[in-house]
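Missing here: one protein chain of the complex. Every other protein chain is in place.
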Amino acid sequence: MSTLNFDERRDLADIGQAIHRLIADLYPICRSITGNGVRETLAKIKSVIPLEVHEVPSGTRVFDWTVPKEWNITDAYIKNDQGERIVDFRRSNLHVVSYSVPVKANMRLKELKEHVFTLPDHPKWIPYRTSYYKESWGFCLSHDQSLELGDGEYEVCIDSSLQDGHLTYGEYYLKGEQPDEVLLSCHVCHPSLCNDNLSGVALVAFLAKHLSQLPLRYSYRFLFIPGTIGSLTWLSQNEAHVSRIKHGLVLAGVGDPGRSTYKRSRRGDAEIDRAVIHVLRYAEGDHEIQDFSPYGYDERQFCSPGFNLPVGSFMRTPHGRYPEYHTSADDLGFVQPQYLADSFGKCLSVLNLLENNKTYLNQNPKGEPQLGKRGLYREIGGSKDVKLSELAMLWVLNLSDGNHTLLDVADRSGLDFGLIKDASDMLLESGLLREQLG
Amino acid sequence: MSTLNFDERRDLADIGQAIHRLIADLYPICRSITGNGVRETLAKIKSVIPLEVHEVPSGTRVFDWTVPKEWNITDAYIKNDQGERIVDFRRSNLHVVSYSVPVKANMRLKELKEHVFTLPDHPKWIPYRTSYYKESWGFCLSHDQSLELGDGEYEVCIDSSLQDGHLTYGEYYLKGEQPDEVLLSCHVCHPSLCNDNLSGVALVAFLAKHLSQLPLRYSYRFLFIPGTIGSLTWLSQNEAHVSRIKHGLVLAGVGDPGRSTYKRSRRGDAEIDRAVIHVLRYAEGDHEIQDFSPYGYDERQFCSPGFNLPVGSFMRTPHGRYPEYHTSADDLGFVQPQYLADSFGKCLSVLNLLENNKTYLNQNPKGEPQLGKRGLYREIGGSKDVKLSELAMLWVLNLSDGNHTLLDVADRSGLDFGLIKDASDMLLESGLLREQLG
Partner (left out) sequence: MSTLNFDERRDLADIGQAIHRLIADLYPICRSITGNGVRETLAKIKSVIPLEVHEVPSGTRVFDWTVPKEWNITDAYIKNDQGERIVDFRRSNLHVVSYSVPVKANMRLKELKEHVFTLPDHPKWIPYRTSYYKESWGFCLSHDQSLELGDGEYEVCIDSSLQDGHLTYGEYYLKGEQPDEVLLSCHVCHPSLCNDNLSGVALVAFLAKHLSQLPLRYSYRFLFIPGTIGSLTWLSQNEAHVSRIKHGLVLAGVGDPGRSTYKRSRRGDAEIDRAVIHVLRYAEGDHEIQDFSPYGYDERQFCSPGFNLPVGSFMRTPHGRYPEYHTSADDLGFVQPQYLADSFGKCLSVLNLLENNKTYLNQNPKGEPQLGKRGLYREIGGSKDVKLSELAMLWVLNLSDGNHTLLDVADRSGLDFGLIKDASDMLLESGLLREQLG
């Protein structure tokens, strides 16, 4: 494409607000790896982009796994012996361990406590817990509340269902000039948790919307999938086509105040790795680069040895390294428009780099071409300063031997990709370069 | 082999004592590169392991060298003009320059002094000197004693013999599952010097004894040889078979209080190099890694360009870097059971790593296999901590693509080899891995 429209960067603040509004809209929904919460979430995202919803039946084999039963929940509570709802699903869907089997029973405190999860280190926060693959039930409470539970009898109710149904995921495809694809993936299985991962969900939706308005060199595929089982299901159903994926990012935890973090793909030096690292190096603010590890989000599946796709993970503070992670404190105040906008801008810069990271051939490779006669070089010589734009042109000419992409030129020269791209545009216009194809 | 029995690690203290007792037993013997001192030494080592003794005749060509005449000594002294033995070989065999030709003469101080070696910087210590390849004689004295020598006449006697005989060395072979060999070599040519190298001799003997009680994947060869000429002789006589040596260590100076030191093989990144470095990184205490240099012990010969064997050198303080080196201060108090035990344990860990450093194939390479249904993964999700054992399994699965040994997995993951090995055992048991053979 000619360019990702960076003039819109002045609109970044607006985009940050819009992303945050979408998060707020999705926040109340009780999502899990299957069920109506995911459907409701995808329906709301459709107001941003026309994604396609896929339903995969329970029992479908996906590699070593099986699509589980569908889980839905309508209500849940713990009542004390006065009949008061002291714990109420309607106040926070985090109160129920995700995938809890239905239960309706009276029990004493001792028995109840075997099903109660708390965070003693953060006594006011409710933890987030799941039990997808073992039939079980439980409640998550603030530690303070758990200490107040008296010795009486409690009525415990989880009005859930776990039965054959479907795993639901969303997919949106943007066709570009080439069949080669960029994959952007996020997990949609977490209930009322904002940074992990409504921030990623909303960011991917708005990136998709933005890209849909631009001419594109690559085709783009956006996945809104439940974690682990969702990526496995998608990979299983698209196994024959994954080789079209040339670059990919898993997006999660992109709205907190921490610095940007990039976790490399398993390959470690794929173009996506180098592109993100270049962008972060020249962006404002601190950042962190992590080596690949097989623990994290869905990059675990995309980077499994049988696929080994060039997919990295873009975040702010890594999962598990902020106290609010997987607790009720990961709420609408924890993610902020300015950080969402910053993440959006950096992702867009990465995609812009990929779109423009071409290889050129210097058409006058013997000696330097005479830039001055083309108006590309200062007329009075002798002063000790060189303009950055001239230096960038000299670098592009020197390395455009067919073995260096523009990113190679940028990295070797120590100059920002944008400067190198502008220089290559000027040289192209002067006929001093042509693109190396194929 | 299933394992080097690390339960015996609790017996390390005992092994340290046993190694020190063997050193004490060998200490009084006057060894040189040939002669009865070596024979007597090998005979005592036979009480630990049933080694084979080889005798190679003087005059045998070994590459560019020739096996020298055999040297033996029964007595030596310097008497003053009162007939008192003021320097007496029976008190310390270091007093005589090794390979001194026989001498029986009266002489004045001036003439005597041309044959006297001292250490002015350490005036109470007797130096160790040799003259293997030039016919000569000499005495080594403490510098203090040399200053007391008056102007009178001295009777000088070295009752040695230098005649055709043999070079003697010991060899012990343990047959494992495979013909591929691990070589452990030490030099047995130094007289009453404990760290250099009775420590290495005794350590190799006890490693051999320990391994002889275990099932082994590799075959092991243990050499007890005189320095330089011994390794040249062994290489010359086994030239056709050295390619069986897949890993090797030269062991010397392993009982002093200094930190462990590993000197890389000439190849620099052989499996033995990476194995020792991994073990030292995870072991207690500081350590030092040195690049290969062609100056040192018998790795000089094993790593000569015509062989270039993957043989490194394991020591504590490197030769020449402690003042006691090659002096009478390298005595039974300088080497201590605790340091010998530490060296023993580290060597055993290295061998254990080599034995277990196999390559596996993930049997479900597309996506992660479902560990939970096999009881290998926690049932309740959502908490921010991952168990190291689970992380180790994920790493093994992710890198078991046929291109990574377990050591590769350990090094890339930053996890201890033992943890990785345990993880691979659990995965093997679950059928999720199989060994890649050949």
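Labels A and B are assigned to the chains in the order they are written; within every chain, residues are numbered from 1.
Keep this in mind: contacts are C-beta pairs under 8 Å (C-beta built on N, C-alpha and C of every residue); 3 or more make two chains touch, one makes a residue touch a chain.
Everything numeric in this text was worked out from a predicted model, so none of it was measured.
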Next item on the list: Would you indicate which residue among B:Arg266, B:Arg316 or B:Lys366 is in contact with the undisplayed chain?
Entry: B:Arg266
Next item on the list: Sort through B:Lys46, B:Lys79 or B:Arg129 and give me the one touching the missing partner chain.
Entry: B:Arg129
Margin query: Given that one chain is not shown, which residue among B:His319, B:Lys346, B:Lys366 or B:Lys421 touches it?
Written below: B:His319
Item checked: chain B residues that touch the omitted chain in the full complex -> 62-65, 97-98, 117, 127-134, 136, 138, 228, 231-232, 235-236, 239, 266, 293-295, 300-301, 303-308, 319-320, 325-326
Margin query: In the complete complex, the non-displayed chain touches which residues of chain A?
Written below: 362, 364-370, 372-373, 379-386, 391, 394-395, 397-401, 413
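FYI, only the chains that are shown with their structure count from here on.
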Margin query: Roughly how far is chain A from chain B, centre to centre by C-alpha average, rounded to an integer in Å?
Written below: 54
